[in-house]
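Data first, discussion second: the structure below is written as structure tokens.
For this view, one protein chain was removed and the others were kept in their places.
Right, subunit A next:
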């Protein structure tokens, strides 16, 4: 019994320590502001691998999620004879919730795991320590561009996701199921508010981008430098990012849309 309590205590202490280390690590990365001249190409390169290469999965899943929303929404709404409200339903669902959340989950799987594995392998092959040897700060040279890239790419991806989803919903709702196009867009425009819905969705995705990128680079930087360590760090990145995104999503939704 005492042993169990002790092991619980030990894991709690370990948890608090790792949170503290992650915070310290974040402070270290952010305090080294990327130098405009040398840092910018590094950031661009990371934006390419984190953002541009994630575009395909984002566009395809956005399209299908929009189409599924159109199909499901039509089936439910036509029971009430109000299938004209389908545009409103699709747009609000995507812009407020599914856009930021699904993008963040896909981002954690597609880009976050790659970041962790890359940094973890750099650590295992002692590239990071040899950089330190040469007087190059790995936090500034390797970690900071990746963190910023995730931070910048996520809102862009989420916005593209929402747009493609709304277009996919139109494809199903208007072209296939025959909802009048004017009421699709008209209902949408009457109910979606730019400030309250679109901007709040973008704020959500900025927060998610920050959290996902932070978890990914920290797990890579902190991993046990063996192949087993890298694989467990990659798994942790995906699991922790997904949990953090879903948990934060509830908190953010309650703050943003909970004032009835």
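Note that a contact is a pair of C-beta atoms (placed from the backbone, for glycine too) under 8 Å apart; a residue touches a chain by one contact, two chains touch by 3 or more; residues count from 1.
Here is the rule we use: contacts and distances are computed from a predicted model.
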{"item": "Undepicted complex member, UniProt protein name, chosen from \"Fe-S cluster assembly ATPase SufC\", \"Outer membrane lipid asymmetry maintenance protein MlaD\", \"Multicomponent K+:H+ antiporter subunit C\" or \"Oligopeptide/dipeptide transporter, C-terminal region\"", "value": "\"Outer membrane lipid asymmetry maintenance protein MlaD\""}
{"item": "Option touching the unshown chain, where A:65, A:91, A:147 or A:172 are the choices", "value": "A:91"}
{"item": "Of A:86, A:102 or A:159, the one touching the omitted chain in the full complex", "value": "A:159"}
{"item": "Touching residues on subunit A - with respect to the absent chain", "value": "41, 44-45, 47-48, 51-52, 55, 80-82, 84-85, 91, 95, 153, 155-157, 159-160, 162-163, 166, 185, 187-194, 197-198, 202"}
